[in-house]
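With one protein chain removed, the remaining protein chains of the complex are shown where they sit.
When the chains are written out, they are named A and B in that same order, and each has its own residue count from 1.
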Amino acid sequence: MRWYALAIYVFLYLPIVLIVFFSFNSGRYAMDWQGFSFQWYGRAFANRFAMQALATSLEVGLWTAALSTVIGTLTAIGLERTRGWPRRLFDGLIYVAIMVPGVVIGIATLIAFVTLFGALNPLLAHLFGPDGPQLAMGRATVVGAHVLFNLAVVTLIVRARLAGLDRSLIEASEDLYATPLGTFRQVVLPLLTPAILAGFLLSFTFSFEDFIIAFFVAGPNNTLPIYIFSSIRRGITPEINAIGTVVLIVSLTLLITAQFLLRSRDRAVAGKG
Amino acid sequence: MTAAAGTRDEGRGGGRATTALLLAPASAFFLLLLLLPLAVVIVYSFGERAPAGGYLPAFSFDNYLNLAARGQAFLNTLTLAPLGTLLCALVAYPLAYFLAVRASPRIRTLLLVLVIVPFWASQLLRIYAWLLILGSKGIPALLSLVGIEDLLLVNTRFAVLVGMVYGYLPLMIFPIYVSLEKLDKRLLEASSDLGARPWRTFLQVTLPMSLEGVATGSLLVFILLMGEFIIPALLGGGKVFFIGNALVDLFLQSRNWPYGAAVSIALIAIMLASIVTYMRFVLGKRGQRPNAFM
């Protein structure tokens, strides 16, 4: 059993070790070991395109996580108060949102928005003149397309947590004449925190890792996965590995922080209802 | 049943307004970013390919009638995605069991975190690392030391399966872990006190009670594998063709958007049908939902 577990961890970490190892390669191609060097870390940080892509991905990821978490939480609470066909409709929409493959949602969103913007932009130009604001594909559209999937995921996580809540706490609060908002703020919200945090982290990760949706809807902006994908077409450089390593360390830090926060509350993040 | 605040003192109208307000943002997102794009896909699926590629408005069922032209891709996906899901579950279960039942509670959290960490490194870089591991300087080079020569691992179905198991293992481990962790240890003790062999205890007590986690994890992994295209493209060397790859090619290479739209609709329909069937017959209960995402 112990040996099996060890084997799985080796399986999980072998590629990671290679990525980190070859980021210290002094040669031009990542997988062709020439000697030890830190130079690619310096180059990575000096590489404007890579840093720009990283910044775009962070920005998109944070917005996605924030919006998905807030909207997903509101939706989960709203659905607990809903019965009948509206609830079934929402359930259906949530599953379809998770189910539609990224390729399809990427292309469909692109076409829908280009058409929509094409119709709205002349109107905007009419209202604000030729130099006024115009709608275009960009970071906002990536955030929108990412939120769709993640808000569905967050709703499921938070709802699972809501279903497991001890109802007597809420009743007690109401018996003590707390206002509905007060009950929500002081009783419900703290109990939901682990699920909300988990949803935030998960949304950020999905957004940060996504290639295909962003490829279609990002307009001229490159996210980090798009940048990496186009950079490795002619061979991976240690510079790309260095970027990957830095991202890994940052996310590891985030994860450990989150784990610490979650554990201080309740280990079962999204326990069953 | 209600968890949110205050249905008791409020009038029905006020409660409804609050509920509507709570659901409004999600409704807007679903409308603008799910239903509108899906409507585009549906409309396109009845259209025609323009002479230079793209979309030409029309009303015809030709794209649907022609779905068989991507039959092989559907077949590849419908064999490899369930197979990948199954392998994922088989690989994940013992580890989840170890973590939930055997591992010392002190290091359990650490071990769990370690399962998800690789998930946070760039997916593309991890796949390229596998190309190196399976490539001629990797495992085949080691095997040639013991006399197995010229073994080709990259760009095979085997490599694609390895990539799929690797890529989705954490998503399988966590739900199984959650279901096993909830398991009442006293049940296991009772079973062994009654003289049951460990193996029988596992088969008759542990496994049935953890099937819910297996089902949840499998559903999640299956959904994501059905739409996968990067793993077959890179680890399959373009030779293992999933429906996701067919879609990418239809939209980006041959620019037959209407046909691509029809294939998308067919894929979604197949997924819906298989998931509904799965929920009814495997999960037993209708409406039981997969919610152990972490």
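Basically, contacts are C-beta pairs under 8 Å (C-beta built on N, C-alpha and C of every residue); 3 or more make two chains touch, one makes a residue touch a chain.
As a convention for this text, contacts and distances are computed from a predicted model.
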Which of "HPr family phosphocarrier protein", "MaoC family dehydratase", "Putrescine-binding periplasmic protein" or "PadR family transcriptional regulator" matches, in UniProt, the chain that is not displayed: "Putrescine-binding periplasmic protein"
Identified contact with the non-displayed chain, of A:96, A:114 or A:165: A:114
Candidates B:116, B:215, B:246 or B:261 - the one touching the absent chain: B:246
Touch residues of chain B, complete complex, unshown partner: 49, 51-54, 69-70, 72-73, 76, 128, 131-132, 135-137, 152, 154-155, 233, 237-239, 241, 245-246, 249-256
Interface with the undisplayed chain - residues on chain A: 29, 31-32, 48-49, 52, 107, 110-111, 113-114, 117-118, 136-138, 141, 216-217, 219-222, 226, 230-236
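Here is the rule we use: only the chains that are shown with their structure count from here on.
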For chain A paired with chain B, centre-to-centre distance based on mean C-alpha positions, whole Å: 17
Chain B - residues contacting chain A, complex: 1-10, 15, 18-23, 25-26, 29-30, 32-41, 44, 91, 94-95, 97-99, 102-103, 109, 111, 113-126, 128-130, 132-133, 137, 166, 169, 178-179, 181-182, 212, 223, 226-227, 229-230, 244, 247-248, 251, 257, 260, 264, 267-268, 271-272, 275, 289-294
Residues of chain A defined as touching chain B within the complex: 1-2, 4-5, 8-9, 11-16, 18-19, 31, 70-72, 74-75, 77-82, 86, 90-91, 93, 95-105, 107-109, 111-112, 115-116, 144-145, 147-148, 151, 153, 155-157, 159-160, 162-163, 165, 167, 170, 173-174, 179-181, 183-184, 187-188, 198, 202, 205, 209, 211-212, 224-225, 228-229, 232, 236, 240-241, 243-244, 247-248, 251-252, 255-256, 259, 263, 267-273
